[in-house]
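Just dropping this structure here.
Only a single protein chain was left out; the remaining protein chains are all shown in position.
Our next item is chain A:
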Amino acid sequence: MNPHTTPAATKATETPAAQTAPLIPLPLTTARALTATGALLSAASTFLSWTWTTRFPGNLTVNGYPGGLQLLTLTGALLTLAYTLTTWNIPGLRWLNPAGSNNATALLATATLATTWYTLVTIAVQLGGLANLEPGGYTAALATLLTLLGTLALPLDRHTEDTDGTEDTQDATPGTGRPKATTRARALARTALRTIRPGHPHQQPPPPRPLPPWAEILIIAAAFGIALGIVTYGIGTAYGELFTGFLLLAGLGTAGLARAGLLGRLTALTAKHRTPTVTAAFIAAALFPLTQDTDQYTLIAVNILIFSTVALGLNVVVGLAGLLDLGYVAFLGVGAYTAALVSGTTASTLDIHFPFWAAVLTGAAASLVFGVVIGAPTLRLRGDYLAIVTLGFGEIFRITVGNLNGESGPSLTNGPNGIPNIPDLVLFGYSFGDTHHLGTIALNPFANYYLLMLLFTVIVVLVFSRAGNSRIGRAWIAIREDETAATAMGINGFRLKLLAFALGATLAGLAGTVQAHVAYTVVPEQYVFAGPVPPNSAFLLAAVILGGMGTISGPLLGAALLYLIPAKLQFLQDYQLLAFGAALILLMRFRPEGLIPNRRRQLEFHDTTTTGPGTLTHPEASTP
């Protein structure tokens, strides 16, 4: 589809860019100079020592050589500097900021400030007082603040859809016509929020300069190379503080790049070259284990892959067909238990050893059967009722496998002890349990499993995109949109919902067969509704919603974040579910369509202006 004719684009161009008066009144040149100086100073400050002792991880004591969290500040400061320069129309930098938005600079300055101040506050708290900061630290704090103040003096554009114009004046004190102080503070806060909030840049960037196809593909490859680098850095962060700093910088920085229109251009490129994009993504992902020399982080990576693959499978059910399934992890469990039972482990009650391909087929088939058996009675329900019943079936699975121990039920699963000692896979003489050497590169066991799992992820991605973009996929979306109208169009609602449910179950079963071998053990407690360790049903659903329903990259990103954050932030352990809940509430308030919105969904959640007769959803049947 031509992106320039989409209604979203038309709508955005119709809305004029609202450049507001800057929050801080300064001449434009001064503001720019202030920002650039601040960014330069911030970058320079990372070469000073921030603290006196190496007790704070990452060694921030060395003069002339930035380390640990200082590197993040340096990156942020340099990016801010680059973006300040783009608004000066310096040739060669224009591509960085196609929308010419100052908000990008402001967001990057905020990212730098957040990372730096987070570091400094953590130093002060951990080491017991501000006295532990060296002059370099204070310089960094002031320089980043200066940068942010500089960007706030630049004209920023902001969201206009939630300004109705009258709102700012109607609270004025009667008689004086001057706004009350509280009102002004509220207005200021609103303006700040609008400025920071990522979304459509209202200034539509000019259409990109036409490039030869090979150059575009090269850009895609480079982008995935950079993405691999960023993800590898994030997974490889050695301590929680560094990871938090990384998240702050990466999160706000990405919002900045989105505001600049750079990500939009990249998305347009990837939409144009689908096959090269998928290939580049696959290659970048396959390169990950080669960047690792220990298996510490490859284990995390393979678990992320399993989690995200299952989340993508759930996305068929939730995102495409609109069925809220709260017991999805049971299908992963069925696949894992099946693979464990036929894996030839001594702990298995079945004395059989299937080759891996047969185990995969058996696991997927078992999940399929389980999906149909659960789906056939439950899918006659709609909405909340379906959610509750699937939640129940998920728990029934866990409790049942906990009881099939020969005492309270037939002997099959060893009850709560589960099935341990699942042997490593051997495919075509290639043992997954050994470290293999490719020249100088060592592939450790988890790297082997990572590559195998990646293959499964690719299969699931292909299944998702192909099924979604077909007669069946359209029927699923139609059911999600309006089931009554869909049946009136000749769609057998129950049958198609069952198909979505069964397909989702099969995909989870596939992932489960690999998971059994990666974890070496399957126990019932891995498959709970909600628990601290993903994947569980609640986290799977959260990954889909956080990432973006109905998209491919959304659940992959959501799952990666939801796995990494608990794994990296050990101090959160006790408060993890609390933080998780708070984060979900904030997300639903400010970005209900998820981090990577589906084009359709975004309109669904934010386009309230066109609510006309066409959006009435009263059940027709109720009017005689």
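In this section, contacts are C-beta pairs under 8 Å (C-beta built on N, C-alpha and C of every residue); 3 or more make two chains touch, one makes a residue touch a chain; residues count from 1.
The rule is short, and it goes like this: contacts and distances are computed from a predicted model.
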Exercise. Out of "Chemotaxis protein CheA", "Anti-sigma F factor", "Sulfite dehydrogenase" or "ABC transporter ATP-binding protein", what name does the UniProt record list for the absent chain?
Worked result: "ABC transporter ATP-binding protein"
Problem set entry | Touching the absent chain when the full complex is considered, from A:Ile491, A:Ala505 or A:Leu595 | A:Ile491
Exercise. Which residue among A:Ala475, A:Leu540, A:Leu561 or A:Ile596 touches the omitted chain?
Worked result: A:Ala475
Exercise. Going by the touch rule given at the top, which residues of chain A touch the chain that is not shown?
Worked result: 1-2, 5-7, 11, 462-463, 466-467, 469-475, 477-478, 481-482, 484-493, 499, 503, 600-601, 603-604, 607, 610, 612-618, 620-621, 623-624
